[in-house]
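Here is the structure we will look at, set down as structure tokens.
As you look at this complex, bear in mind that one protein chain is not there, while each of the others sits in place.
A and B are the chain letters, set down in written order, and residue numbers restart from 1 in every chain.
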Amino acid sequence: MIKIVKRPEPSSLAALMAPIIAIGITLIGCALLFLLLGKDPFTSVKALFWDPLFDPQIASFSRPQLLVKAAPIILIALGLSVGFQAGIWNIGAEGQYITGAIAATAVGLAFWGSDSIWVFPIMGLAGVLGGVAYAMVPAILRVQFGANEILVSLMLVYVAINLLAAMVTGPMKNPLAFGFPETRSFRDFPAAYNTEILDNSGLHYGVIATLLIVAIAYIVQTRHLFGFQVRVMGLAPKAARLSGVIPERMVVICFAISGGLAGLAGFFEVTGPAGKLTTEFGSGYGFTAIIVAFLGRLNPLGIVLAGLVLALTIIGGEIAQLTLNIPAAAVLVIQGMVLFFLLAADLFVRYRIKLSSKVAA
Amino acid sequence: MTPTLSLKELTKAYPGVVACEAISLDLMPGEIHAVLGENGAGKSTLMKMIYGLVQSDQGAMTLNGTAFAPASPKSARSSGISMVFQHFSLFEAMSVAENIALGLDKAMSIGDLVPLIRNVSEAYGLEIKPEQRIAALSAGARQRVEIIRCLLQSPNILILDEPTSVLAPQEVDRLFTILRQLRDEGKSILYISHKLEEIRTLCDRATILRGGKVVDRVTPKNQSAAALAEMMIGARHSSAKRGQAQYGKVLLKVQNLSYKPSDPSEIGLSNVSFSVRAGEILGVAGIAGNGQDMLFSALSGEVRSTSRSIMFNGDPIGQSGVRGRRKAGILAAAEERLGHAAVPDMSLTENAELTKNRSRGRGFLNWSMARGFAKEIIETFRVATPSERTAASALSGGNLQKFVIGRELQQNPTLFVVNQPTWGVDAAAAASIRSAILRLAASGNAVVAISQDLDELFEIADRIAVLAQGQISAPMDAAQATPAKIGILMAGQAA
Partner (left out) sequence: MDWGSLSIIGMLASLIAASTPILLAALGEAVVERAGVLNLGVEGMMIIGAVAGFSAAVTTGSPWLGFLAGMGGGMALAVVFAVLTQGFLTNHVATGLALTLFGLGLSAMVGQSYVGQKPPRMPDINFGALSELPFLGRVLFSHDLIVYLGILLTILIWVFFRYVRAGLILRAVGENHDAAHGLGYRVILTRVAAILFGGAMAGLGGAYLSLARVPQWTEGMTAGSGWIALAIVVFASWRPERVLVGAYLFGGITILQLNLQAAGMTLSPAYLSMTPYLVTIIVLVLITRSRLSRSSQAPASLGRIFYAPR
């Protein structure tokens, strides 16, 4: 007879182990999945998790990609983790990422051809504001009318995808693109281009900004009143109120942070790795970041590690798609699995399993 | 005569605690049998075993002479045992009839059930309208729903767990009339309580539990309340004593404070006015749910009101929030320990930081200072805990209560607002909390103590006002107040 018994207090060891165990079981789950698809499980798993880093032919191309892919995911996840800790569910980071990129692009196109050093920072500011403004919709609707922020923020992702389509086929369309739905490329606009700082490293300004924000987030979370209040709000909202937190203000701040960082990520992406807006610009980073936030235990350092792991699966997925004909969507399956196993492993943080020989009546 | 229900050496252990140890008890037909004990004495676990909610580790039960081991409440009910819970097991958004239907084991359409409910409610004088929604009912009416639900099963044994804790004195009398009527019909009643006076008036026999064991069996009518208390608690605790109070100027003046809650089924505050002087303890009596929580939030600053409706030291503070009020010297300790006064999953250090006054540091936290503050509270208030790193949820109710009250008192409030200071706390901890509150007042500070426990208010308060239906009565001197006077006010216009 298996019994689930509540622990008197949460186990921090179990909390630390859960992501590692979840990733381990996911690897096994992947192997099984590929076996079912008729692929060699060992080669497939190796292609996903090992080759991008260590394969002599692939790694030179894919290793820099790791930072390129991980930076936006980590940046968005950092923002989301604040809200998730406070029990505020912004599921629409993908939308805020897109609107941030649109806002930054709009500014960039407006200053097209300028060589001022201010163009790039102003575009960045526009990106942040674009994300914040878009995140304010679910925040204000929740605070003012009590509308469910999960549903509203998610609906807005679909709105943003359509807005993006409207922009790249309409006002922001590149007149020289022969009817392709895309904007001008920032590669042709040096003052606005987020260039690779070291050749073949994947290191661009966005990566540096991300590292800086990781450090700030870590300090705020462990040492600052705001980080403390966020945690209290999530664990016991009434206690937060009694300690002076104003819940409505907290909802707005959390959405502003997550929207702003998502917008910033969109800015770095459109000016750098993507180079321009297309209908395909929304690549799902906003959703991957949700998983990264959880897998990283909502802790900035954990999020960095989790972001690197999931970026690896994305790159591995792209490679496996080319070399092994594994569908690109396999990456989503892996992400879903990681979260399943993580949530399941979390049971042992609060409970322990007791095996009793006695059969319950 | 064979007992209706007989318990033999029942034992139930949970990790780290033996809730019941070899408890034996005989319940005879036509008797009201009290199970008397403090919080944590094992009363609730004992009842859950009889009702099939938990299974005993050892021991056995017989029902009318045959072996009885209910695997579920359903099988207990089919054997003729019914239970009225301490925290009502009702479904707020559903109607009275639907709630009663859920309590019956045989399926019955609501249409067929309504006349049955009417019959029972007439036979026992339990006024209730079957189509009413539970959310709209008073505590007394809710209890009547529970009792009707039990009676429709025609039980031989009725278990009541702390049935009077939420009732006004008049409602208690009505309940007792019904219970006596049931006893005279030959039913057996197990009556769980820690209230000595009511056990002396109502019950035929009493089994007294302490620390999970039976310590005595008595006929309560032949015992004094003091003697019963001693059996229940063991050692005597020095009762707090109010000294000769010296009052200063008026510190808190509440004038026409009104609050309309967003949920229409909740009671708000209407035109509440009172004042408290330095050195004075104002007791606010009344049954929970009559605006108590609202009054607490309005004073703590969690809820804001019009600026001049609350004056502190001559300043209007109705519009200032929690932090503004804490800075001004108003500290508050909430009723709900886990979740409101403290964060269950956080350590005592973090919980100490929760409402600590912060003046410097630009919002940066000093954890070593917080640790020191937590240790200071633990020492000063004798909080039993392995360390300050322990999570709040791991502490016993009494110890956590000492911690959260101590956290505020240690910061020397000018005005201390406390809601149910000793609710669900063992006698020793309650005594130490009450003396700490008295000491605070004696050193010239003001206290507003909101409490359902009349005995407690008589012990500590200088003046007592009653909050009923969101309205407050004019405070009366504690020396002139009697339970009867307060009871009339408590019933208010309530149903």
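One rule holds for everything that comes next: a contact is a pair of C-beta atoms (placed from the backbone, for glycine too) under 8 Å apart; a residue touches a chain by one contact, two chains touch by 3 or more.
Every value quoted in this text rests on a predicted model; they were computed, and no experiment measured them.
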Residue of B:L53, B:V215 or B:V250 in touch with the missing chain, whole complex considered:
B:L53
Contact residue for the chain not shown (choose from A:L48, A:V152 or A:I253):
A:V152
In the whole complex, of B:M28, B:A135 or B:A428, the residue touching the missing chain would be B:A135
Which of these, A:L125, A:I246 or A:V333, touches the one chain of the complex that we don't see?
A:V333
Logged for chain A, residues touching the omitted partner chain are 3-6, 37, 89, 91, 137, 141, 145-148, 150-152, 154-156, 158-159, 162-163, 165-166, 169-170, 287, 290-291, 294, 327-337, 339-340, 343-344, 346-347, 350-351, 360
For chain B, residues touching the missing partner are 14, 52-55, 72-74, 77, 85, 88-94, 98, 101-103, 107, 109, 133, 135, 263-265
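We take it that only the chains that are shown with their structure count from here on.
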Averaging over Cα atoms per chain, report the distance between chain A and chain B in Å.
46
Chain B-facing residues of chain A, complex
5, 8-10, 223-226, 228, 231-232, 235-236, 238-239, 241-244, 246, 360-361
Per the touch rule above, chain B residues touching chain A in the complex are 15-16, 55, 69, 71, 300-302, 321-323, 326, 332, 334, 336, 338-346, 350, 353-355, 358, 363-365, 367, 390-391, 393-394
